[in-house]
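Take a look at this one; I'll ask things after.
Showing just some of the chains, left in place.
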Amino acid sequence: MKLIIAIIKDEDNDKVSQALTKEKFRVTFIASTGGFLRSGRSTLLVGVEDDEVEKALDLVRKSCKKPDQEGQKRATIFVLKVDQFTQL
Amino acid sequence: MKLIIAIIKDEDNDKVSQALTKEKFRVTFIASTGGFLRSGRSTLLVGVEDDEVEKALDLVRKSCKKPDQEGQKRATIFVLKVDQFTQL
């Protein structure tokens, strides 16, 4: 099990959200800010099986717009190992 | 040391919070949304010693209401290994 923490721009939120939930990934959204002007970000938490990480990352990749300028980043993604996972 | 990331429903927030702080767990709350309708969730961060993980999870378990419908989930909990822990 892995936990994907994806930090994306607010304007990509709906598209990323739809792409992930359509494929049955369960996503938690956290309003955030970042960058020099502390502009709007969404931090997404997605728990995924090890063999689904690439599929989920691919959906995020395809759903984020391309950066406006070269060198800019559109999304930052951390994948963490989950020691224990429980659903109640 | 472990970091528990628990995603619970807003309505379970007070009870989970009280149960954890009563037992001296320090909890950070983050307002979140999730599910198809992006309804209210709370994401809780709780740092715990390895041998206290089960105690903390049990408190969360007992403080969350049972799901209204079969198949529904009431809480999603990730336990992550902490590489380094500091308090200032």
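A few remarks follow.
When the chains are written out, they are named A and B in that same order, and each has its own residue count from 1.
Keep in mind that, in the parts below, a contact is a pair of C-beta atoms (placed from the backbone, for glycine too) under 8 Å apart; a residue touches a chain by one contact, two chains touch by 3 or more.
Predicted model, so just to flag it, every value in this text is computed and none were measured.
Taken over the full complex in this file rather than the chains on view, the one protein sequence occurs as 3 copies, with 2 of them shown.
Keep this in mind: only the chains that are shown with their structure count from here on.
Put simply, subunit A has to spin 120° for its C-alpha atoms to lie on subunit B, with the angle rounded to a multiple of 5. Note on chain placement: the centre of subunit A and the centre of subunit B lie 21 Å apart, centres being C-alpha means.
Every residue of subunit A that touches subunit B in the complex is listed here, in rising order: 1, 3, 17, 21, 26-31, 45, 47, 80-88. Those residues of subunit B that touch subunit A in the complex are listed here as 2, 5, 7, 30-36, 38, 41, 43, 53, 57, 60-61, 64, 67, 73-81.
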